[in-house]
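With one protein chain removed, the remaining protein chains of the complex are shown where they sit.
Residue numbering begins at 1 within each chain, and the chains themselves are lettered A and B in the order written.
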Amino acid sequence: MDLVVNGESYRYNGQATIADLLRECQAEAGRTAVMVNGDVVRKSSFDSVSLSDGDRVELIVIAAGG
Amino acid sequence: MSAALPDWLDPRPWLDLARAADPSVVERSLRSGEPGIREFAALLSPAAASRMEALAQRALALTRRHFGRAISLYAPLYLSNYCPARCTYCGFSAGLRIARHKLTPAELEAELSALKHLGIEEILLLTGDRAAVADYPYVRDCVRLAAARFPNVAVEVFPMSVDEYRGLAVAGCTAVTLYQETYDPVRYRQSHLGGPKRDYHSRLDAPARALAGDIRVAGLGALLGLGEPRFDLLGLFQHATHLRRTFWKSGVAISFPRLRPEPGGYTAAFPVDQKFLAQVIFAFRICLPDVPLLLSTRESPRFRDGMAGVGISKMSVASRTTVGGYDLETVPSGSQFDIEDHRGVAAFCAALEAKGLQPVFKNWDAAYREDTASVEAAAANGQI
Partner (left out) sequence: MTDGLKLGDRIFSSRLLLGTGKFSSTDAMIRAVRASGAELVTVALRRFHPGRPVDDVLAPLAAIEGLTLVPNTSGARDAGEAVRAARLGRELCGSPFVKLEIHPNPHHLLPDPIETFEAAKILVGEGFLVLPYMPADPVLARRLEDLGCAAVMPLGAAIGSGQGLTTMSMLKLIIRDASVPVIVDAGLRSPSEAALTMEIGGDAVLVNSAIAAAENPELMASAFAAAVRAGRDAWKAGLMPQSDVAVATSPLTAFLAGGEAG
C-alpha cells in the first residue's frame, strides 16, 4: 500500500498492523510514538490497529532538546 | 483552639514576634521591599512604637504612591436596627431596650435624596444580624433602590450564601463589608451570645462567599479591643492576604473599628489607644501598600485629620449611626455607637484640602458596568 510516513511517500509492502510497520522501519515499539491520520495510537494498540492505503503516519521519538 | 483555626488564618506562629520583636527586626521590617506577615508582626510590636515617625513617613510615601493624594469618601446609612444577636459590646443588642425601626421604601428614598444632596456618591447600607423583618429580600430591595441613585453601594449586614450575594451583586451591590470582630474563637464565643452571629465559621467564610458571588470588594476588620489586638490584627492580615490570593480578580479593603470607652457602657477587655491604632494603620499600609484602608467618624476630628493620607485612603463623612437621620423628616432611632467627628461634608472636605489632599466622590466606573435594570429584565425573561 502507499503510505505517507513522516511527510514522505512510502511504499509499504509488509503486513497491515502498526507493529509490523515499526518492525520494517527498524523502529523500536517501546521507544516510538505513532500518529495515524492525526490521531495518536496508544502503544497497546500497535498490534491491533491496521493501516490502509493512503494513511498518513507519523513516527515520533524522544530526542535531545526542549 | 487549633481545630477551629484554618491553617491560612492561624496567627499564632507570629504572635511572639508581634508581642516582643527586637528593634533590629523592626528596622529590617521597616525597610523591607517585600514585607510579609513577619514584617507586619514586627511592626505591631512595642519596639516599633518607638519608631512611629519612621513608620508614618513610610506609610505616607506608600499611600502617595498607590493612592496619590486622593481620599475617597462615603456615608453610612442604617436601614434597620432590628437584631436577634446579643453581642456584648453593641448598642443594637437584642437584650437592650431601644427604639427599633426599619426604613420603609419611602423613608429610604428620602434618606437617599438627602445623602445625594450632600454630594455623596458611595453609600454603605447597614443592618443588624439576620432578622425576620430585615432579611435578605429586604436588603436586596434596598440595594436596588440605592443603586438606582448611587454608583457605589456597599453593604455591611449579615453573612449570606453565595447565591444571596450574587443576588445583591445583580441588584447593584459593589462591596460587602463584614467584620469578624475577633479572630479568636474562644473570645468570639464569649462575646456573641445570641442569634445567627454565634457561628464563628460561617462569618469567617462569608467574605469569601461574597467574592465568589461576584461582589467586587470584601471589606474586612476586627473590632479592636474585643480580643487581644495583636492576635486579631495578625488574623486580619492573614484573612486579607488569603482572600487576595484566592480571588485574584477581586479587591479587599480594611477598616479599623475600635471599642471606645462608653460611660456606663461596655468596657473593652484589651483597650487600644490612639497611638497604637495609628501604629496598626501604618503597619497595614507598609505591608499591604495597595489595599484601601478606611477610617470612620467614630474617631476624633484631630485623629482623622492626622491619619488622612498617612495610611488612610478612604473615610466616611457626615455620618449617622441611627436608623435614618439624614433626612430631617425621618425620626432617627437607636444608635449603634457614638460618633466623634460631626463635621459636615463641606467642613471635612475643607480640612482635607488644607492638608493638601483631594476629597473624591467616585462615580465614574459605574458607566462601564452593564445596566443593572436590563440585566434583571433579561434574567426575568430567561434570556440569561
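Everything below uses one rule, namely that a contact is a pair of C-beta atoms (placed from the backbone, for glycine too) under 8 Å apart; a residue touches a chain by one contact, two chains touch by 3 or more.
These numbers come from a predicted model, not from an experiment.
Student: In the whole complex, not just what's shown, which of B:I37, B:A54 or B:A208 touches the removed chain?
Tutor: Here the residue in touch with the unshown chain is B:A54.
Student: For chain B, which residues touch the unseen chain?
Tutor: These residues of chain B touch the chain that is not shown: 28, 30-34, 38, 52-54, 56-58, 60-61, 64, 244-245, 248, 273-275, 278, 300-303, 305-306, 310.
Student: What residues on chain A make contact with the chain left out of this view?
Tutor: Here the touching residues of chain A are 5-7, 10, 24-27, 31-33, 35, 38, 40, 42-43, 58-66.
We take it that only the chains that are shown with their structure count from here on.
Student: Round to the nearest whole Å and give the separation of the Cα centres of chain A and chain B.
Tutor: Roughly 66 Å separates the two chain centres.
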